[in-house]
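With one protein chain removed, the remaining protein chains of the complex are shown where they sit.
Take a look at subunit A:
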Amino acid sequence: MNENSSTGNKPDVNVGQTERIISAVAGGFLLYNAIAGRNARFVKAGAGAFLLYRAVTGNCPVYSVLRKKRMPDPARNINVRATLTVNRPRQEVYAFWRNLTNLPLFMKHLQTVTDLGGGKYNWVANMPGLPGNVSWDAEIVKEEEGVLLGWNALPGSDIDNAGKVTFADAGENGTELHIVITYRAPLGPAGRVVARALNPLFESLIKEELRNFKRYMETGEVPTIQGQPSGREPLGV
């Protein structure tokens, strides 16, 4: 091949680079759309960024915290990342979260959390789109008072999940929480398509429950308009 020819084929490496640039731009565009909420799959943004991080670093923050050796199949995993700031001191926020049996007070989809002793808890939740309740036992596998909490579901759970929350001071803004939850959808391999369709719902549900945590911690209640009057249920005369 004549490398100096201006009409000949371009060297392979250049094509490869162009493709890489195009895919980077396209990827960035998709991520941008996802972040801007333009795309119905916007909720994948967190998972996308997370997977990207894992791909680049070969490291999974959740599983490294949990000292898990086996990486689950990423295609079947949903990763939810969230960050929020709660206008309360860090120890107070940590203590409130750590008291897991409180969570159903304000997390609308959680039915109960029961302390089984030995750092193990039973969780029962009602997931939109799924009949009946789902339940799982989870174990606190890592705890640093006031700083970090990591858990892992035990074998036999309806929802195979693991997660970690870190707590950091945010000056006069209060406390920053960084949350990563990884789970496999509750329908097994056969229901993969259905699970995919439900995942955005689960992610938005988890984020709403985190918002509820903040609302309840700061104000002692969760704002609602359920049960207020409207002309949609007219009384007649």
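Remarks
In this section, a residue touches a chain if its C-beta (ideal position, glycine included) is under 8 Å from a C-beta of that chain, and two chains touch if they have at least 3 such contacts; residues count from 1.
Throughout what follows, contacts and distances are computed from a predicted model.
Between the listed names "Copper chaperone PCu(A)C", "Glutathione-dependent formaldehyde dehydrogenase", "Protocatechuate 3,4-dioxygenase beta chain" or "4Fe-4S dicluster domain-containing protein", the UniProt record for the complex's undisplayed chain reads "Glutathione-dependent formaldehyde dehydrogenase". Taking the complete complex into account, A:204 is the one of A:114, A:135 or A:204 that touches the chain left out.
Residue A:223 is the one among A:118, A:132 or A:223 that touches the chain not shown. The hidden chain makes contact, of the residues A:90, A:164, A:184 or A:214, with A:214.
Among A:117, A:156 or A:231, the one in contact with the hidden chain is A:231.
Although one chain is hidden here, its contacts on subunit A can still be listed: residues 37, 42, 85, 87, 172-174, 204, 207-208, 211, 214-215, 218-237.
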